[in-house]
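The complex is shown incomplete by one protein chain, all other protein chains being positioned as in the whole.
Order as written gives the chain letters A and B; numbering starts at 1 within each chain.
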Amino acid sequence: MTAVAASIAIGLTLLPLFGLIAGALEVDQDPFGVTTGWVEAIAQTSVPQLFGRTMALALVVSTGSILIGGWLAWVEQRGRLTGARWFGTLSLLPLALPSYLLAATLQTTLGPAGWIGRSIGVQQPFDGFWAAAAVLILVTSPYVHLLTGASLARAPAEEEDAARILGASGFRVFRRVTLPRLRPALAFSGLLTALYVISDFGAVATLRCPVLTWRLYQAVDLKRFGDAIALGLPLLAATVPLLLATRAIHGRARPGRIGVANPRPPTLRPISTTSKVATFTIYFVVIGLGVVAPVVSLVGWIIGGVGGAASFVDTLLPIWDTLRLAFLGGTVTLILAGAPAWVAARGGTKRAFWVEQAVYATSAFPGILLAFGLLLLALAGARIFATENAREIYGTLTASGILLMAGYATRFLAEAFASMKTAFLQLDTGQSDSARVLGASFWKRVRYVEFPAVRPGVAAAFVICALAITKELPATLLLSGPMGLRPLSVRIFDRYEDAFLADAGLSGALLTVLALTIVLLTLKWRRFT
Amino acid sequence: MRLLTFAVVLLITLSCAPENEATSANDRTTLVVYCGRSEALIGKTLAAFEKQNPHIELEVRYNKTPTLASQALAEKAQCPADVFWFQDSGYLGALAKAGMLDRVPARIYNRVDTRFRDPDQRWVGITGRLRVLVYNTTAVEEGDLPPNLEGLSDPKWMGRIGWAPGNASFQAHLSVLRHKWGEDRTRTWMEAVKANKPKMFPKNSPQVQAAHAGEITIGWVNHYYLHKLKTEGFRAGNYSFPTDDGGNVLMVAGAGIRKGAEGRSKEGAEKLLAFLLSDEVQSNLTKETYEYPVVQHIEAHPDLQPLGSIALSEVDQAHLTDIGPTLSLLRDLELQ
Partner (left out) sequence: MSVRSDKRTHGDNPLEVQGLETRYGQTPILGGIDLSLEEGELIVMLGASGSGKTTLLRAIAGLVTPDSGLIRVGGVDVTRGGLDLVPVERRRVGFVFQDYALFPTMTVSDNIRFGLPPNSSTDRPDEVLKLVGMSAYGNRLPAELSGGQQQRVALARSLAPRPCLLLLDEPFANVDLSRRRSLGRDLRQTLGNEGMSTLMVTHDPDTAMTLADRLAVLVADTSGGTVAQYDRPERIYRQPLSREIAELLGTASFVRATAEGLQATGPLGSVELINESHGAVDLLLRPEDVDFAPGPGPVRVRSASFYGRGYRVSLETPAGEIEADATTADSRTGRVTLRGPLWAIPVT
């Protein structure tokens, strides 16, 4: 099992890398007149500086997300605050927006010409490092919010009550009692956020924030796969300090539950006025920028009819394509994430650790690098193993969707893994054993005992992957074409690029509604579990 | 929950259904097009071609032109494309240099204005996009606009200019300037314009709107955004320089046929190119996209300034795509 798990995780990381290396070894390195050699190019692209900026962005965004998402989760789970439930749900909605769509809509609304930007007299365009950081915080803080919230809901409330009764102030209770409990959730969501940031392309490209991924896209576009590898390796390397940092946050003892479970709803405490003001300010900003502004923008694009009126009928096929990709990709990712999640949850500590590292490394790959890597791998494979009809084999490979599915699986393995691991951790061996004692066969046990126990987690993993695939752009753009598919994300990109704003707005709105449905389903499931 | 399960199962079943039924019909040819043009712009034209040629089915792969070119160059002989239709014909030049393009038949090639086709007959232009200044018509008289690109560094434009250094057309134009003016002059000029503190834009269309709203007086853009965005009482206009010093660049979008396309594929590919260069399609394209036709006797959209009245810069289209050093220059100037 460990071997299977490890080969899935490591294989998904290495395959695209092999492809890129094969591509880099080709002779015509410089087809578009990029006159410098690639060694000079790396020196010129100032990798250390880009690396530094990428890490700084990851740090700023994770910190911001943890502060915002963590604070909101804490207030909602422990505070007595009217409206927190509604505002809390609303503030999770940016989860449904792809980063490029949020970046584009905010750029038009917050820039000097935008309706918000103009009314508050903004002079500078909304772009660069801090703009990208803001957009990425808006997109990622719901993840922290959800994960931390779930963790807070599970944490035994009596511990906090005990601390209060012993005379500790709210802050001291948080720092000494709650925080140690939250560490795994915070560390994990911080890690996911950082990985999201270092591999994000949509927001940094739209907002012109020079980080590794952006250069990498240029390198790929210029067919400089050597450069792409030179830029991609630091990205992979960037996951190492992140993983180490996560280990450090985890702390020494993983807090287990002591005594018999007798869960009681947590005691809701009144909140100070300052905290109330802070909380509602955060809600206002997050919902305003993450929900209202983009929706108003999209509606404005649709109604404005710029670039010709949009037709709903034309988007039916893209909607169908999006759904199909989400379903297939989600299924494939889930199947591939199963073995690593099982090992991480049930295997020994050491094995679990290494499998986890390998899984997280996969998500450092930006979509375009991954997509090109897989394409080049298929190409190399076809050329080596089928010299006679390499073209047909290659065509079949790309048209079959194998490459895109592998791309999705690599890109979103970590997300599916995390959710499934939690599900597997909740498997009660006692129940399986008692079923076995009662004479249940293996399949009967799986069907009636084990599957129902892990179903919520697996369903959540599927939904998370489906959501991510719905929003994914670069790999979809490159690899869905040969399959004859034109999903919504591709349509938005196409229409926005050429200022067909009405159509882009409609497609964007439809994608958002689709993603929103998935988010709401997730939230509903979460309530049942 | 049961309904959901049912929906999911239905989705699986449908997802796994065979993709296209065309494989059964032997008399149909599938033509793969690597298309760097936006589907929104030319989707209709391609649909019309399919309607006219029922035995040809188009399989169009849309993406950014550089990405498609990179992909094709990596694929070489395994490239599934029969036709390349690129936003910038410079990338066609790169494919030609790699020996991936077949010679365009003379009857098609000869329809195109000599300025907008490959001298080696490997690709033909389909439409042209003109680099212009867009300006606010109330803030400035046409006569007071800069006489050439150098004029943009005049201190009187301090804080009144817009540009989009991240945009592909901007970078293409800058690449032309590097070849026309030389590296040093281009850099000096960029630094001088930069000293005028131009407003940065992510792309072209917002510049046109900003010029209309008076937030900038001049923007450096492609010509067609104005016509697309123009409404009654729009206060922005296009401007071409009276003389040529590298300012009036026509960027040619073009098409080529893959070398190695044989039989029906080759036939279909040639049919598609001929279709795109037919009188009817050329005049439809300019009507629908506001781009310039490349067949000499076809008139441009009536809203457009006729090409004949513009002192077009003489440009080697290959220079438009030499963007490696351009990117380095932009990075040096901290514009990228």
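As a working rule, a residue touches a chain if its C-beta (ideal position, glycine included) is under 8 Å from a C-beta of that chain, and two chains touch if they have at least 3 such contacts.
Every value quoted in this text rests on a predicted model; they were computed, and no experiment measured them.
Contacts of the undrawn chain with the visible chains, over the full complex, involve A. Of the listed residues A:166, A:277 or A:425, the one in contact with the hidden chain in the full complex is A:166. Contact with the undisplayed chain is limited, among A:60, A:131 or A:177, to A:177. Residues 156, 158-159, 161-169, 176-177, 180-181, 251, 253, 255-262, 267 are the ones on subunit A that touch the missing chain.
We take it that only the chains that are shown with their structure count from here on.
Centre to centre, using the average C-alpha position, subunit A and subunit B are separated by 33 Å.
By the touch criterion stated above, subunit B contacts subunit A in their complex at residues 8, 11-12, 14-15, 19-20, 38-41, 59-64, 66-67, 69-71, 73-75, 77-80, 90-91, 94, 97-98, 166, 199-206, 209-210, 213, 215, 225, 228-229, 318, 321-325, 327-328, 331, 336.
Remark: subunit A residues 23, 26, 28, 30-36, 44-45, 107-108, 111-113, 125, 127, 206-208, 210, 218, 220-223, 225, 306-307, 323-324, 327-328, 372, 375-376, 379, 382-383, 390-391, 394-395, 398, 477-478, 481-484, 486, 490-491, 494-495, 497-501, 503 touch subunit B in the complex.
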